[in-house]
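Shown here: the complex without one of its protein chains, the others still in place.
In order of appearance the chains are A and B, and numbering begins at 1 in each one.
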Amino acid sequence: MKPPLTLDIGPLLEAQWTGIPVFTRRLAQALIASDELDLAFACNLIRVPESLVHEALRIGGGDYLRTEIETNILRDPEIVDPDRPVLYASNKGRCSGLIAREASTVHDMTTLFMPDTHDEANIAHHLDHLEAELMTDEAIFCISESTRASLISAAPSVARRIRLLPQYVDWPDTFETVERNLPKLSPRPYALVIGTIEPRKNLSLLIDALADPTVAKTDIAFVVLGKKGWMVDDFLARLPPTTQNRIAFTGFVSEFVKYRLLKNAQFLVYPSLCEGFGIPALEAMSLGKPVLAARASSLPEVVGDAGVYFDPLSISEFAAALAEIADPRKLRDLAPAARRRSGEFNWRRMADPVVAWAKG
Amino acid sequence: MFDDGALALSLPALELERVRLPGSVFSAADIATAEVSPQLRLALDLIVGVCRESGFEPTFVARPEIFSSGESLAWLTKRLNGAKDHLALSDGTAIRLIPGLRNHVFLFGLDRAADAAALQKLERRAPELFGALQTQVNTARRFASGRESPASVAISGVDALEREAPQFYRIALNAESVEDSVARTLRSRLALRPGQRFDEIDYVALTESSLADERFGEWLAEKLNLVYFDPRRALILRIPANAGASRDVEARVRATLAALVAASPRVPLAAAVGAWLTTGDLTADRLSGLTEACDFLAPESFDFWRHSPRSYAGYRRLRVHTRARRLNAAAFAEIVASMTGRPIEVVGGGDDEDSQAPRAEQRR
Partner (left out) sequence: MIRGRLETLYSQGYIEGWAYDADNLARPVAVEIRGPDGVSVARGLALGYREALARAKLAGGWCSFRLRVERPAEALRKVGLGLYESNTGERLYYADAVAYAEGWAPEFETGADGMLFDPFVIDRVSQLSGLSEMFDAFLRARGVEAFVRVAYVYLLGRAADVEGLALHAGMIAANTLTPYGLLELLSETQEFRARPRLLAAPKSQAFPFIGAADV
């Protein structure tokens, strides 16, 4: 008989899935694929029918799921079976300690150690119940070693209850087929940059580095996944036109567009100060693209030998690392390492720790 | 901390926001002219000064929290010149640790209400965090009941008196209106007269944090009541160095008078002969022309470390108002005594002493 487990899929209720909702999707799909659990789903301890969750997984967004729950499920809610262990794909919030066997997932500790990069509401959401949540967790899943280390710094007493829960990449099968038949993007080689206006993503390092002579010599353009902020406009306006032309911003893009941009890029630039895991790095590596990565938080752990690293606060180190990775010979050398490294993260590695915990 | 010839230092991230750093690891020279808050600048001068006196330069880390494990931590550790200790200069919003090092904290800004409030939130949200600290510099906080608090270490003495001469105002309180109190008080500016004498003066160095403390406000209001009706006594309140982000005198006066009004002192609507506000630090020397019996009073959040023992000489007594449940009273008394060079008298709270509390050390 398969061990029971209820997976809380609260993050899937977001309209657009990025970050934690995508993690939750992959977790759900990994557990379904493992076929080793008697799996049920819930949201804040209210049962959610399997069919609804499967449909949400197919659609890849949470609007339908959320409206179904709001309009139908909550009219006649069914509480979860308290004898089944419950795993939360993120934090538990106010539901701590209501079930005999609970586990939650910690993605990062930036609200505690980098509060300057969050608003107070977000900090309160993550931290106000943290102690109560940790106290009632039989297991605490951390999405990387880096997150585990940070959590242990904050709460040493939980160390022995922590298990790792690494993510994996899964592009839809159709993407490769469709992309193959489209024109190539841009005759000028470009690097794709993960960066938004969030300070933690450290896009300002790249913006500042554009004025560096070593960066200027590298014949590579930059396509930034994300919106320009007004401060970026001001800064770019002060650069010479040839430099301004080196950087483009995409705004919000769909998964397919991101896939295509990655597929056509030379490499990924990931200057982030702190990531819980760094799934964009894995996404790039799955397509054979090395990563120019900040040597910080979880990035070395994920990228391994498939990248070139730099101090995220040093323009000169960034410039030197960029010159190194932009060399076609280096890219050729790193591409196999990128694919190999990406292959080390798979759905089995995500499902196994959860199955092991559910088995008790 | 200072005996190994190397020390890693970190600062609040927001203070470095506008500073162009050469990298994650940098030196004191890289921030020598950076615009940081006055409190942080004083704290930096103090700690860097101690390091230099001990014969070495400290190594600064911009964001220690991003080097939490594995290769990134190894990279950082190699660049710390062999440091085995990390001192986090904290504004209360975060306390960052470097795994593998002995971690310490200097809460340099607890005189600021925002820092004090932030620290309280942090204690509530991550109570175990403080257990990971070896020592706390210049504070003796008891973090979360039942858990062992880090030992206290006293490091002091930069003697940062303001350059500008302090101004004096007679306090005129309208118990119904803070704004009226501010207007009347600011109109009552006074100059010290030669020959003006008091039998006793209480000089109280206020902090922004202390203004939010109801019990401290009540204690202050009682002192104010006394001087209104006894012309031989004077009460001089040194207004806090800041009111929120403002260092404007009017804002600081307003904050002070609002706290007094809230404490409902029983005083007439008139400027008191011997109840004054002053805008700057005063030493006993400065006050010796007014009295031979001057007591220095301060709330527990006062930054004693800003001054050398010389500043505290000449006072008849040093008295500190505390809320003992947050404080390791014995350790607090020791570190303040070592910072001031004088024994202190603790007043205010004090109903939950911890006789098992770790003793404080004197560094300087």
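In this text, a residue touches a chain if its C-beta (ideal position, glycine included) is under 8 Å from a C-beta of that chain, and two chains touch if they have at least 3 such contacts.
Every value quoted in this text rests on a predicted model; they were computed, and no experiment measured them.
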*Partner chains on view for the chain not depicted*: A
*Quick one: say which of A:187, A:213, A:328 or A:360 touches the chain that got left out.*
A:187
*Can you work out which residue in A:19, A:60, A:199 or A:353 touches the chain that's missing from view?*
A:60
*chain A, residues in touch with the chain not shown (by the definition above)*: 15, 58-61, 63-64, 67, 70-71, 172, 174, 177-178, 180-187, 223, 248, 250, 253-254, 256-257, 260-261
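The rule we apply is simple: only the chains that are shown with their structure count from here on.
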*Between chain B and chain A, distance of the C-alpha-averaged centres to the nearest whole Å*: 42
*For the chain B and chain A complex, residues of the former touching the latter*: 12-14, 17, 21-25, 62-63, 65-73, 75, 93-94, 96-97, 99, 125-129, 131-132
*For chain A, which residues are in contact with chain B within the complex?*
109-110, 112-117, 127-128, 130-131, 145-146, 148-150, 153-157, 273-274, 294-297, 299-301, 311-314, 316-317
